[in-house]
Structure formats: structure tokens, C-alpha cells
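Submitted below is the structure of interest, expressed as C-alpha cells.
In this view, the complex is presented without one of its protein chains, the others remaining in place.
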Amino acid sequence: MNPRILRPESLADACALLSQDEDALVYGGGTALQILRKQGILSASSFVDISGIPGLNNLHHTGNELLVGPMVSIRRMETDPVVRESVPIASAAYAKVANPRVRNTATVGGNIAHGDYRLDPPVALLVLGATIKATSTAGTRAIPIDKFFIDFQLTALNRGEIVTSIEIPISNDVVASTFVKFSSLSANDWPSASAAAAIVARDGEAQILRLALGALAPTPVMTAVDITGMREAQATEAAVESAMLIMDPLPDVRGGVEYKRNLGRIAVENAVRNLWRDRQSV
Amino acid sequence: MQISSNFTIAAQTSHVFGTLLDPKVMIKCIQGCEELERIDETHYRGRITNEVAHIKFNARFAAEITELDYPNHIRAVLNGEDRHLGSSIKVTILLDLEPTEEGSAIAYQMEIALWGKLGRLGESIVRRKSLEFERDFISELSRACVQPEYTPGPSSSQQEAPTPEPVQIAVPPAAPTSHPPAAASRPIGWFAKLLAFFRRSR
Partner (left out) sequence: MSSEVFSLESQDGNAVGQSWKRTNSESKVMGTFRYTADLPVPKCLYLGVHRANQPHARIDGIETESAMAIPGVVKVITGADLYDALGENLFTGPAFSDQPPVAWQRVRYVGEPVAVVLAEDLATARAAADEIYVEYEFITPVLDVNAALEGTDYVHDELRPSAVFPDLRHLMGKRDTNVNYEYNLIRGDSETAHQEAPVTVSGEFWTPPTSHVAIENFSASAWVEENRLELVSTTQTPSYVRQAIATMLNLRLNQVRVRTLGLGGSFGSKMYDRLEPLVAAIAWTQKLPVRLELTREEAFVLTTRHGVAVSSRMSADANGNIVAATADVRYDTGAYADIGPRIAAKSGMVACGPYRIENAKIKSRCIYTNKPSAGPFRGFGVPQVTWSHESLVDDLARDLGEDPARFRRRNLLREGDVSPVGTVMHSADFIGCLDAVTEAIGWTDPLEKIEGSWKWGRGVAVGIKAVLTPTVSNAVLQLNQDASATLLISTVDMGQGSDTIMAQIVADVLFLGPDRVRVINPDTDVTPYDTITAGSRSTYHTGNAVKKAAETMRDRLIEIAAKQMGVSASDCKLAPGGVISSSSQRLISLEDLILSQFGAAGTTMTAEANFTTEWVPYDRTTGQSTKITEHWFAGAAAAELGVDTRTGRIRIRHLAVAGDVGRAINPALVNQQLLGGAIMGMGHALFDEIVFDQGQIVNGTLLDYQLPSIKDMPEKLTPIIVENPHRTGPFGAKGVGETGLIPIAPAIANAVRDAIGIRITTLPLTPEKVLSALANQGNK
């Protein structure tokens, strides 16, 4: 049977509703939940629609952080000049999600709460070191993004918790950043491999390559490599070597394990090439 | 969908073979198995529940051992159905055991057919879930075979057996590593061997 739709008008009410029913799910834009519902396989008693709660779709630039409300649309992350300027890699990844219709409906909070291993934004958030704020009747806690994705479609969110904010650090240390995405079948299909990468300057000379991969393991995964003093070829080799260790692709209609690992390797190679090009031009 | 692999258990083949036919042990080896009873020499029935990606399933199943060659070979066919999800599953399992210096080498092949609503969701969920099944099955079977006074864990999905960590490195923003990382945790003893086998086979 179809879940009941509940429309609380305050965060406290939403948390209360979720605490009373362990089969209730938080409903953001609905692009993922509606698909599962229509497939007739979702085990949810009710949807707690948080779109009527004031303040959840705010976007704030604090100077050293971008605070993103969970109901901010994917489309806004793609197009908002503040996002584009302060965290271009995030904007680039959000811009690649599905198609404009979905991006206008889907939300930032729902996107990560879904926990799908193939989604584009999580890899950018991993590279940027974002923090997820989650609220329940027990209060609010901060979850670093690298502790957020636990397993296949399983996140660190507990039952009853709502993503209430994503905090993205804005750092002048990011020398260059890039997002690369490959699909294996039609161009509009889910990705078969994606990579977000950034070169971060540290303590003067030191440079760290931060690299996150999507669709290449049961969760988005992340690694980092010290590339201080390396040439492009060395950095590429180091990045690929590190990336191959964290890949654990799931075979499906889009390709087998070896194919996806190969595509992942190319995504990393292309990402490093892009970073080098951008770094030269700075 | 076919899944095949092999692993080694540090126990005699006859002992492993007997364990595989013991419903009291098997109920702990099969993730989410809530009921399992032996009806006669070759027939079992039970119930299995699980949850993945907001989908809960709850399937009754019947299993039949269609070939048995003590202590080397078992072929079994399992048929299950989740009424609520309108889905049925058929698993054909082939197990071959061979004595080795380390104990027993076990090769298995599973052919999984999933029909109905769950089947059309694509392979990734099933494959992912089967990997978990596989992982838990091997670790729990090893415990049962290797430890003489084995008591099954409280629940296979939450038991504290040293399951292999995903080879995944989480890097906090403030502490980048300076080299390509190595595996995070190093299992020890018999489990390391097991895990090595397991990884090689993937």
C-alpha cells in the first residue's frame, strides 16, 4: 500500500513524527523514493515531507564555509553563482546529476541520504571535506562526510535522523579541482565511473592530491596522495595506484568488474590531466 | 547470475561436510536466516529476512539436497518466495570439498535466479547482497568448524566475527596521507588466510 504523506511545519514536529514510527522515511524532492514506491518494493509506512519546514532551503556563504540546507535543489547548486565561485567542483558535480527535470526536483539532502554509490555530488563533497549535520529528537550531530557512507545504500544516518545541513569548507588552499564522469551505455545513463579530484596546497610547498571515486565501489570512496614535487606523469601514476586499491566495482548491465576498473583508471588519469592543465593556467 | 569462489577451512573435510548439513549451524551461517529445520535426510525448510536499500524481504524457502557424495560433494536446490514483494528465488548450489594440508579446500558455485519485482531491479543489489552472504557464510562456517566448543553467534547479521573491512580509506580533511595507503586493518591468523583466499577469488 502507498505510504501516508505527512507534512510537518517545524523541524521539531518532523523529528517527532519520525521518532514515533520506525518505518517512516524523510521525503525531500522524492526523485529516489517515488521510483522505489512505484516499483512496489518500498517498505515505508509514511513519508515525512520536509518541504514545508522554514529555513531548510537556505544557502549561506559564511566566508570560510558554504552552509547548504537539505531542501536546496540540485539545480541551484549547479547554477548559483555563489556555489560556482566558492566551490566550483561541487557545482560541476551537481551539474552532472541526471537531467534538468530531476535536478530541479531533487534536493541536496535527499541526494546524500539516499546513499547510492553512483551519485555524482558525494565524490565532490568527499574531496572538499564537507560535514553533514543530522537532527533527530535526540539533538543534532555532525558527521564528517568520510564517515557518512557506510555500505551499499547504507549511510551513517540513524532511523529518525534528518539531514539538516551540509557544510562545505571554502579553502584558498585548493589550487585546482575537477570532476570527471563516464557512463558506459547511453550518455544520459547512470555513471559507470566518476572521479572528483583537487590539488590542495599545504604548508607552503607541499601539495596533496585528494581523490574521490563514484560508482566504483559499494559506496563513494576516497584517497589522498602527496604529490609534492611530482611531475604530471608521476602524479598520475601515484593517483592511479592509490585509486586502484579502493576500487571494488559491482558488475551489472553496465559492465563487469574489469571493465569498470579500467574506466575508473581512465577517469583518474583524465582528472589528473585536467588538474595539471588548470594548475598551469593559474 | 552465477557466483563461484573457493576458500579453505582449517578442519577436516568430514567435519566440514557434517557441519554443512547441520541446520543448527547453518541457520547462523546464512545471513538473515530466522528459521531452518530439517524435514528428512534431504529436505529442509526455513525463512529468511533481510533489508537492503529500503527494501525488506521476508521469504519462506524449501531446500532439497539433490546430490550427496560424502564427504566431497553436495548439490542443493533452494526455492523461496516473498509473497509481499511478488518475487521468487531459486538457488542451485554446488559444493566440492577436498582435503588439503591446511584442512579443507571448498569450491562452490551458485546459480541464482531471482524472478519478479526484485529480479527486475538489476544485478547490483543482488550481487552486493550475495557478497555479504558469502562473507558471513565463510566466516561463520569457519568459526563453527575450527572452534571445538563453537556456539553460534547471537545473530549472523550483527555478530562480532572479524568480518573483512572493505578496503577503503577514509581520509579526514586535516590529515592527508603522504603515500598510497595500505589496507586499513590487517586480520590475523586463520582469518588472514581465509581473507586472502576470498580476495584472490574475486
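Going by the order they are written in, the chains are A and B; count residues from 1 in each one.
The criterion applied here is as follows: a contact is a pair of C-beta atoms (placed from the backbone, for glycine too) under 8 Å apart; a residue touches a chain by one contact, two chains touch by 3 or more.
Source: prediction; values computed, not measured.
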item	value
Listed residues A:62, A:172, A:188 or A:280, member touching the removed chain	A:188
Residues in chain A touching the chain absent from view	1-2, 35, 38-40, 182, 184-190, 253, 255-256, 259, 262-263, 266
Residues of chain B in contact with the chain not shown	1, 79, 81, 83-84, 86-88, 90, 111, 113-117, 119-123
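Following the convention adopted for this analysis, only the chains that are shown with their structure count from here on.
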item	value
Residue ranges of chain B in contact with chain A within the complex	51-56, 85-86, 117-118, 120-125, 127-129, 166-173, 176-181, 183, 202
List of chain A residues in touch with chain B within their complex	25, 36, 39-44, 129, 144, 146-147, 151-153, 169, 200, 202, 208, 210, 217-219, 221-226, 238, 241-242, 245-246, 248, 250-253, 257
